[in-house]
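Got a structure for you, questions after.
Note that this complex is displayed minus one protein chain, with the remaining chains in position.
Chain IDs A, B and C follow the sequence of writing; residue 1 opens each chain.
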Amino acid sequence: MADHAHALEHGLETSTGLDNRKLAIWTFIGSECLFFASLISNFLVHKRTWPSGPGPFPHDAWVSPSGQHFEPIIEIPLVTLGTALLLFSSLFVVLALANAQRGNRKGLLLWLGLTLLCGFFFVGMQVYEFSHFVHKGLTLKSNLYGASFFTLTGFHGTHVTLGVIWLLTLWIEAFRGKIPPAKSLNLEIAALYWHFVDVVWIVIFPVVYLIQ
Amino acid sequence: MDAHAPPTAAAAHDADHPSSGVYVKIGVVLFVLTALEVGLYEFTYGGHAGPAGQTLQPFFIPVLLLLSAAKFALVAMYYMHLKQDHRLFSGVFVFPLVIATVVIVSLIVLQAYHFAFARSG
Amino acid sequence: MLVLLVAACSPDKYAQTTLKPISDFARIGDDIQTTTLYWAFGVFVLVEGALLYAIFRFRGKPNDAEPRQVHGNTMIEIVWTVIPALILAAIAVPTVRGIFETNVIPEGESLTVEVIGHQWWWEFRYPDLNITTANEVHIPVGQTVAFRMHTADVVHSFWPPRFAGKRDVFPNRQTRLWFKAEEAGEYPGQCAEFCGIQHARMAFRVRAQTPEEFQNWVSHMQTLGPKPAKAAAAPAAPDSVRTASVGANLQAPESPDPRNSARQAAAGRDSGATVSAPMPPQDAAYGAGEKLFRAKGCVGCHALNAVDAPKGLIGPNLANIGGRSYIGAGSFKNTDENLARWIRDPQGMKVGVLMPNLGVTAEEARSLVAYLRAHR
Partner (left out) sequence: MATTALDQQRGHATAGHAEPTGLWSWLTTVDHKRIGILYGATAFFFFLVGGLEAILLRLQLGSANNTFLSPELYNQLFTMHGTTMIFLAIMPLSAMFFNFMIPLQIGARDVAFPRLNAFSYWVFLLGGLFLNSSFLFGAAPNQGWYGYANLTSRQYSPGMNVDFWMLGLQILGVASLAAAVNFFVTILNMRAPGMKMMRMPMFTWMSFITQILLLLAFPVITVALILLMFDRFFGTHFFVPSGGGDPLLWQHLFWIFGHPEVYILVLPAFGIVSEILPVFSRKPLFGYAAMVFSGAFIAFLGFGVWSHHMFTTGMGPIADTFFALSTMLIAVPTGVKIFNWMGTIWGGSIQYRTPIYFALGFIAMFIIGGLSGVMHSSPPADLQQNDTYFVVAHFHYVLFGGSIFALTGGAYYWWPKMFGRMLNEGLGKVHFWLMLIGFNVTFFPMHILGLNGMPRRVYTYPEGLGFETLNQIETAGSLILGFSFLVFLVNIVLTWRGPRNAPADPWNGATLEWAIPSPPQEWNFAEIPTVHGRDPLWEMKREHGGQVPEPARVSGQGIHLPNPSYWPLVSAIGLMVLMVGLMAASLVGPWGVVAGLSVLFIGVFNWAFEPAG
């Protein structure tokens, strides 16, 4: 919750020459590293814990003693698509920023719009994925793999959603012509947050989906 | 978002920001690395895993971690501008990152000890 | 003042002291503790002395001249970095040795005791001897005892201060402790991890006995109780949930809800606990007590046989209750009055205890006491 409407109140140069808000978002990102590290540790500790019930497995099909058939949970093509979307959105937002800094409103709107689109689709992908998993029998409650999977990816998804909302307000601002180059910092800060959410996914993707 | 950010912060740095071309190139590299990750998965574990793939399984995790670290570094250095931005930003990011990694690793090690030796039975 | 302090420090008046170790394990810790205490005391005297000296020596008056403005002194700063480091090294060496010594779990000649923590009492099983008891653990002097521990519910910590430090007990893993007792006698112990409302009254007694006494006790215990008519449904060992194998052991209940079982027990369900072979004084009160023990549902939670005792009961094994020195997990002297009070009003004596008040009258309690007293 950075005070993002807030610039240098005092009309003074800062001691480091760096903008307060940009430093704040980096600080926040640093702090978030520990947040996701804890969630990832939790996932790694629990990923092989299947005690409380026959359930589906991430990578293998399985037939329970009672004859129930479970499909493997994870669908690599789907998440690969999501991953690609996030990666591209990172590229798009950096291009949007470059356009903002150059004062090219059209370019800004285009690239930021594409970023948003990617964000939307990523969130959509995750909603689809979650509901699909639930159909296959994996829920928050079914076992600790499910619990820690949903917690980790769910909190990441929440971050993406917040990022989408943030970028959307910026897109509207830009549309109304309120992001001249002098204010491109507003976008830069949101973009930093967005990239961070992306790098977290860069870790989650192999750790959660690819490594068995 | 009507704060009066000083024009200096954005404009001054504009000059040394890499051009859009660089961003796109990085984007391509990121995409290729991701494809590599998935390809590696398919080759060693996935539906297309043959005997050759299976012999590679021991290398799968380290290679995968390396690839993702590379992607991580590319995004942080170029898209997040750490490479040419003030070093303080790198510090504010990297220090927590190191602590975070140490925390993950040590938690895994400590828990693994328990699973290995202290299980009741 | 100082005399008072010294008097207060003397461990003799404290039955549960850690300062008078009577086992090899406790000695390891005590030696290190003494070492660190001496170092700490030395540092304390020197540093606080210097501080007091400075406080008095450098008193100033408001209009004194400004003292010399010293900003630091590299040499002396290095000295006071290195000296503490050396002191710590002196503490570290025995520490590391102690860590490894206390972590070696002796094999072979040792006696194995299984410790199971319950809210708020202790169960002790001797797997090799096939006997079970509660709240008072008997051990032979001069033989290493290896404890293997876990809990039936929440985390507790097993702590017999005269013999060893504490070790936590977990529901999903086994922890270990060992020691060789050096002196016979009866010593108090305590649960040391907060475990709910009656954590304070989750004590136990350690009865260290000469090998002969211990042998006698074991032989005696082994006579307590014929094989149960029906084997109790042994609940899964609480740790098996960890087993990696897919689908194995699913949904192990953590422990049955005691309140439920109380109800079921009162309804006359046979939990598998059996009433042990009758003891000698079989007067009228004894017979009435025996009936009441079933009728009041005591059997639902308590076993009276030490041999082949069922696992997973909510209440402590009562096979030798008549001979224990304390009841209520080391909380109250085992007098007839206390026992009767306990049977009538456990909630009044130990608020929140998992044994319900069962509406036992004074008369009935007297019979139950007579019955239980005979189980020794």
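Keep in mind that, in the parts below, a contact is a pair of C-beta atoms (placed from the backbone, for glycine too) under 8 Å apart; a residue touches a chain by one contact, two chains touch by 3 or more.
As the structure is a computational prediction, the values presented were derived from the model and not from experiment.
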Need the list of shown chains touched by the one chain that isn't shown.
A, B, C
Omitted-chain contact residue, chosen from A:Asn42, A:Ser64, A:Asn104 or A:Thr161:
A:Asn42
Listed residues C:Ser23, C:Thr133 or C:Gln190, member touching the removed chain:
C:Gln190
Looking at C:Glu77, C:Glu183 or C:Asp283, which makes contact with the chain not pictured?
C:Glu77
Even though one chain is not shown, subunit A touches it at residues 1-7, 9-12, 14-16, 18, 20, 23-24, 27-28, 30-35, 38-39, 42, 45-46, 49-52, 140-141, 143-144, 147-148, 151, 155, 169
Could you please point out the subunit B residues that touch the chain left off the display?
1-3, 88, 96, 99, 102-103, 107, 110-111, 113-114, 117-118
Residue positions on subunit C contacting the omitted chain are 8-9, 11, 13-19, 26, 28-30, 32-33, 36-37, 40, 43-44, 47-48, 50-51, 54-55, 58-62, 64-73, 76-77, 80-81, 84-85, 88, 91-92, 94-96, 98-103, 119, 153-155, 157, 159, 161, 164-168, 170-173, 175-176, 188, 190-201, 203, 238, 241-242, 251-254, 331, 351-352
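One rule holds for everything that comes next: only the chains that are shown with their structure count from here on.
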Distance from subunit B to subunit A - Cα centre to Cα centre, in angstrom:
14
Return the distance between the CA-based centres of subunit A and subunit C, expressed in whole Å.
49
Can you tell me which residues of subunit C touch two or more of the remaining chains?
242
Within the complex, which stretch of subunit B touches subunit A?
1-7, 9-11, 14, 17, 19-20, 23-24, 26-27, 30-31, 34, 37-38, 41-42, 45-46, 60-61, 64-65, 67-68, 71-72, 75-76, 78-80, 86, 88-89, 92-93, 95-97, 99-101, 103-104, 107-108, 111
Quick check: in the complex, which residue numbers of subunit A touch subunit B?
4-8, 16-19, 21-23, 26-27, 29-31, 33-34, 36-38, 40-41, 44-45, 59, 76, 80, 83-84, 87-88, 90-91, 93-95, 98, 101-102, 169-170, 173, 178-179, 181-186, 188, 191-192, 195-196, 198-199, 202-203, 205-207, 210-212
